[in-house]
Every structure is written in C-alpha cells, then in structure tokens.
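Note that one protein chain is taken out, while the other chains of the complex remain in position.
Each chain gets a letter, A and B, in the order it is written, and its residues are counted from 1.
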Amino acid sequence: MAWWKRLTGKKLFWPLVALALLLAFNLFFTPHFFQIQIKQGHLYGNVIDILKNGSPIMLLAIGMTLVIATKGIDISVGSVAAISAGVVAMLIGGDLQGIPKHPIFESIVLAVLVCTVAGLWNGMLVSRIGMQPIIATLILFVAGRGIAMVTTNAMVVWLYAKPFAIIGQGYVFGLPFSLYMVVVLLLMTLFVTRRTALGLFIEAVGINPTAARFAGINAKNIILLVYAFSGFCAGIAGLIVCSNVMSADGNNAGVGYELDAILAVVLGGTSLNGGKFNLLGSIVGALIIETLTVTIYAFNVPPEIAQVVKAVVVYIISLLQSSKFRSSVANMFGRRELAA
Amino acid sequence: MSDSAPIVEMKKINKSFPGVKALSDVDFRLFRGEVHALMGQNGAGKSTLVKVLTGVYKQDSGTMLLNGKPIRPDSPLAAQKIGVNTVYQEVNLCLNLSVSENIFIGKEPMRFGKIDWKTMNRNAEEVLKRLNLELDVTGSLSNYSIAVQQMVAIARVLDSSAKVLILDEPTSSLDEGEVNQLFNVIRKLRDEGLAILFITHFLDQTYQISDRITILKNGSFVGEYKTDELPKLELVTKMLGKELSEFSYSNKGGEPAGVSQGKLEGKATLQVKKLGLRGSVAPFDIDLYEGDVLGLAGLLGSGRTEIARLLFGIDNADQGEIRIRGKNATISSPRSAMMAGIGFCSEDRKNEGIFSELSIKENIILALQARKGVFRYLPSKKRSEIADEFIRSLGIKTPSANNEAGQLSGGNQQKVMLARWLATDPKILILDEPTRGIDVGAKLEIMEQILNLSRRGLSVIFISSEFEEVIRCSSKIAVLKDKVKVAELRGDDMTESRIMRTIAEGK
Partner (left out) sequence: MKKKSLITQRSLSLFVTLGLFVVMFGAGSLSFIGFFTLQNFLNLFMNTTYLMILGVGMTFVIISGGIDLSVGSLLSLATMVASSLLTKSHWNPSLVIPTVLAMGIAFGLFQGFLIQKFNLQPFIITLAGLYLGRGLCYVVSIDTIAIDNRFWHHMANVQINLFANSYISPSVIIAVLVVIAGIFVSRSTKFGRTVFAIGGNEQSAVLMGLPVARTKMFIYMVSGFCSALAGIVFTFTTLSGYSLNGVGMELDTIATVVIGGTLLTGGMGSVLGTMFGVLVYGTIQVLIVFQGTLNSWWTRITIGFLVFVFVLLQRALRARKSGTSSATQSRAEPLPRRS
C-alpha cells in the first residue's frame, strides 16, 4: 500500500480527484459536455467555457493563495476588481466609433496600479497597524464598491474600443486569451516563490509569525507584499471582467468573487490556518468551482442558487480541516487513525 | 492531616499525549487540613496531574476518589462544583472585567432577575479583606499588579464552598512580602480545614509551607513524604534522580568553561552599558569576550528573559548603548540583531522558535536565508549540505532532513534551533532555557555543545532555571533579582549557595 500512500500524500491528489469526479459526473449526465467544436478558428464548448470563465477566479486565487499562506485573508478582491473595471472603463470609454479616450495600454497599467495600491493599503493595515486581516480588508470590501461606483458616477459605463475586448473575449491559437494571462501569471508566481526564498518566508510567516520575526525574517514586508500582490491580481481579474461584457458596473462587477477565490484556495489544499501553500492546487480549485457552476447551469438551476452549493462546500471543507471535527468523527467510528 | 481517610485519592493515573507519556501509574493522596507540595522538575508531570484532577484533561486510565467516592470531572466547572478549585500560575482571570466580577462571575448575587452589583461589590470587598487587601473592586483587573491578580484568583475560590484548593506555582511572580502574605492566607485556609495542593519550584517555600510532599519524575510517582522527615538534599536527589551524578560525571572529561575565557581574553565581542527599559529591566552592563559563557541566574521573573529580549532587539531599550566587537550597534529588531551577529534561541520553542510544519532542513537554513535575503536563495544542494552537516554534528535524531520539525522531540527541536543560529555563524549566541523540558541525555548534549562553542571562540549568554547547569557551563554569572542585575560572580564564587545568597540579599 506504500504506493497508495505516496499517491494520496501528494498535495494535488485530492483536488484532482474531486475535479475528475465532477467531470466524470458530467460525462454521464450532461449531454455534449465534452464536445468541442471549432468555429472561426476558435475552440468552443463547455470545457473551453470553464477555462475562459474561470480565469478571473484563477487569477484571484493565485493572489489569495499567498495571502492565506500568511494566515491572512483578503475579502476585498471582488470590490478591488470592480475598481479596476471602473477605472479602465472610465479611462478608455470612447465613442461608438471605438476610439479610446486614453491609450488602452496606459489605461490598463493605471487600473492595475490603482488596484495594487489598494492591495498595499490592505497590507499596510495588516502589517503596520496590526489590524486583523478580515477587518482590514472588510473596509475595502465595501468602501471599494463605493469607490467603484463613485469612479463611474454610479452608472454602467460602456467601452467601444475593440482591441480591449481581446483580454476577455479574444482567442490565441484557438484558446481564450485570458487563459494565457493566467498561465503567465501562474508561472511567474511559481518562479518567484519557489526559485527565491520568498515562498519559504511566506510559509514561515504563516506558520509562526513570531518565530519568523525571531529568525530575522522581515515578516511585515512579506505580509505587505502578499496583499499588494493580491490587489494586483484583482486588478487584472477586473480587466477580464470588464472586457468580457465591455462595460463596468461598479455595483455588480466581481460580486462574490472573494468567496470563490477563497474557496478555490481552500479546495486546492492550502489551509486557512496558513503555512504551506499550493498554487497549482488553487488553480485546480478554481476549475472545480467553475465546473460546478457550469454543471449547475446545465441542470437549469438558477445560477444564483449556486451560492447555496458553494456555501455548503465551504462548510464541508471547514469541517474537514477542523481537527476537532476529525477527532469526533474518529471517535464516532471508534478509529484513531483518522484523528491524525 | 490526622484524618485517616484522604479527601482526594488518585490511583494509577495514566495520561499520554501524541508522542509523550505524560503520566504513568501515578498515585496521589491529599488530606484535609494539610498543605501538600507537589514537586518535580519541568516535565515531571505535575501540571498534567493537576489538570486531570481538575477535569481539564481526561486520564487514559486510573481512578480518582473524592471523599471515597469515584469522580471523573469532565471540565474545570465540574471539578469546581464538587469542590476542587485551582489557581493557576498564569492568572486565569479576565483582565477586562472588574475585580469584583472576577471574584463572582458565574455566581453573581441576583436580585429581581438582574445582577446585584451593589451586593457583589460589597461582598468582594469583604472577601478581599480576609486576604488583607483593600482596593477599588469596581476597577478593571488590568489596572492591578500580578500579585493582586493572584489574590483575586484566590478570593474567587475562597468564596465558593471549596474542599480542595490547588495552587499551581502561585509564587513565581511575587516578591517576598507578597509571598509571606500569601503564605499567611494559605495557613489560615489550611487551619480552616481546606486541603491545599501547592505546586512550586522553590525549595525553601516548600519547606516553609508544606506538611507533606509528593515527588514526581518523568511522569512517574517517586514517593510521598512528610516534609519534616525529608532532608532538602534528599528531596533534590529524588527530584533529579540520577541526573546529578550523571552530569557531574560527564563534565569531568571536559575542562571548565572558565578556563577558555582566560585563554582567549582580549577580544571583546559584546559591551553593554546601562542598557535598560522602563517596566522591563533596570539598566545593566555586560562585558563579553570571545569564548565567554555568561550565565544569567535568577528566579523566574527576575529579568533574565527581558535582558535577552533587549539584546536581540525584540524589545527596544529606552536607554544605554550596545557595542559589538568595539563598534556601536543599533539593535532595533531581531533582524538588526541578527545582522550584527547575534543569535537567539527563545525559551518558548513552540511559539517563538520551531516551525513545526516546515522540514528540519528549512528550519535550519531559515535564519541564514533571512540574512542573505529573499533573492539570494541558497541552492538546493547547499541547503541539504548545511542541514546534513548540523544534523550530524549536533546529533539531531531524524531519519531525514526533510521530515517535519514538529515531529522531533523537544531536545532535538532545541538542537535544530541551535543549528539555525550556528548556520549564521554568529559572534554572540543567546540561549534562553535551552535545556528546559527536554530529557536528561539531551540536556547533557546541549550543554556539551555550549562548552564546545565557547572553546571555538563564540560568546554565549546562557539562561537556565537550574543554577547547577548555569554554574557548570559559565565562565561568569550575572545574578538577577527583581529585574535588576545585582551582581556578577566569577571563579570560586560561582556556587549554588553563593547565587542563592546573592539573590536573597540582593547584592
């Protein structure tokens, strides 16, 4: 049984099993789920939709993974994404001819910069002022939506500059453009966290902040950095959201994204108690969520009700991570090995 | 004490935690109208036994009788209900509540369905008067000293119909006057017929106050004795077991650390002048040379850890200066201390030292990596080399450097901490209670390492509650009392009795 233990001991094993089960379910019960067609040189189909629609959550999950690894949480990402959408929409705006008010590239950079600053703000509150992460990011969770609404004068702002649509709707080599953004960001993050000592430091800070400080690690700056990075990721996700519908709606853009991102991270095997993190797992987690959503769609259940399913998943995951729960289950079955 | 039947009887108590057998077949008896001291080294199982008795832990096996009837309290509340009350060393009260609430919460006097604050405050004043304490009972407890908080904790217990009072190291943070006041209260309560279980590290206090002594060692029952029939030396020997002789034997081989200082004298590593922080530790001087081992001796709360924290930049001094190797140094954070060549192993390994979910390798290279910075990541091969080297040289018992550090025993975790700092090649190493809570063999190894390091020219500041250990390892000893460095002992003055006397006399 050693091979079995080695296999299940792999961090990615359970997230992948969950995803595979979900896909297998669809294989049998959802007609044409795996059908992929080629239209105008693009790939079309449910699977492609999952990849395309899942990319904002995947982006957010990358940033959220590092935040959660430091034992933090960032519930402002949805609002920050809305700010990004609002800023980029107001900057590019444009008339019906599709001529942007400001150059597209600069507008994008500025929007992402604004979001990075928002993340820095969160990081300052957590690392310098010492607020609990939940409270610190709660401020932007709601004030951020206010800022997004004020940016767009409380209106839905439309964009007509065609090139901007590529971000959310474009295809390269048959695959959605946004997927490439995810891959690039993921590879960059993997590189920076695993080829430098950053990942080790993040984990050290998450496992034991005091010990990390005593070991000479500048824990404050590490924390500041991960929140800023989370804001950066939220900014990019906001661009995709905005580009998807070519409009910015401060009230509805990115609503509920924070839970999806947190859920993706937790599903991917990173504990809410901080410490060891698994970026690839978070991506798989995001794919699970998106597949779940598509599955719910396929069964003609109103998408809003998907929130109930997600909430239930959070309960289950939280319970599975609770040592108290595991030991009481173990007691119930009279077995001790579960309690480990 | 003359009662024939004990009020509390614990038989063959067993309790294990993951990886540790905390109690094995421990017997214990407590009589009405006696003060019973529970003695033992750290890790002997005193706290665990008390926690079993008070329902914090459930024993794995064994029986407990109260007045001859079996009991199995499943919570402190259940224990209190049957008359078993505890006052813990870390005052377990709510500092945000008022003094009177801390005494009465959970059993407040009620009037017309609401808490009768007036009666409650009056009652609180009365209860405290019994302890010769007069204070504003409506003030929040956080405004008062630990001594007062301790009294309030006892007052809380006094008020209920207690049969058994357990005092878990109540004197560790009190000054002499306060201790006497507490002892008067204890004697009074004993004469009123209460059974009092007293846990302490202080030998003298044990002889001052107790009628009977039970000794535990490594989770096992050693024996039960009448205090006046047990000479002090015998008590110590029984507590330490073979430890004392084993240790003296091992040290015969090596030369005393004091000698190495003489050889290397000349190169000053650390000069501290009038360093201090209000409310933490009074200004003190330290002079360390290469190869020096400075022992900090003092009771709990005497300021040992505070000095370590100041030197390592965890707390920032508000006066004085530090010179390292002749140069002025500003130490404002652990990071800056590390950069200046100081290493620090905290006494609280679990919360301030080890990263239990990181591998041993990662734990070892962490400080070195922090020193090098984020971007100059040690190559994987180099990391393994460093870890393997220290695992070998310090004798860390593990199958692989990639195992989680949390799985190691306390002694091996301590060695990992040592390795972490040695990897940074420090000039000065501060070790706060490195031998606490680890087994005898590991203790000896750690101390052997300290001597080795000093021979290699490292300056070490060594803190331990065991004066014996301090004397064996140090080339000089700073004696601390009440947050003040009162003396520095060298050579022949470094004896246990001299340290005790210095602490007692304060000079």
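Miscellaneous remarks
What we mean here is this: contacts are C-beta pairs under 8 Å (C-beta built on N, C-alpha and C of every residue); 3 or more make two chains touch, one makes a residue touch a chain.
Here the structure is a predicted model, which is why all the values come from computation and not from measurement.
When the omitted chain is restored, the residue from A:Q35, A:N153 or A:N331 that touches it is A:N153.
When the full complex is taken into account, the listed residue touching the unshown chain is B:S47, out of B:S24, B:S47 or B:Q449.
Within the set A:Q35, A:Q307 or A:N331, the residue that contacts the chain not displayed is A:Q307. Residues of chain A that touch the chain left out of the display are 73, 75, 125, 129-132, 134-135, 138-143, 145-147, 149-150, 153-154, 250, 256, 259, 262, 272, 302, 304-312, 314-315, 318-319, 322-325, 328. Taking the whole complex into account, chain B touches the unshown chain at residues 40-48, 56, 75-77, 80-81, 86, 88-97, 101, 105-106, 108, 114-115, 117, 136, 138-140, 142-146, 149, 156, 169, 172-173, 278-280, 300-301, 303, 305-306, 347-348, 350, 437, 483.
In this text, only the chains that are shown with their structure count from here on.
With each centre defined as the average position of its C-alpha atoms, the distance from chain A to chain B rounds to 45 Å. Residues 312, 314, 333-335, 337-339, 344, 346, 351-358, 362, 366-367, 369-378, 420, 424 of chain B are the ones that touch chain A when the two sit in their complex. Chain A contributes residues 195-198, 200-201, 203-204, 207-208, 210-218, 275-276 to its touches with chain B in the complex.
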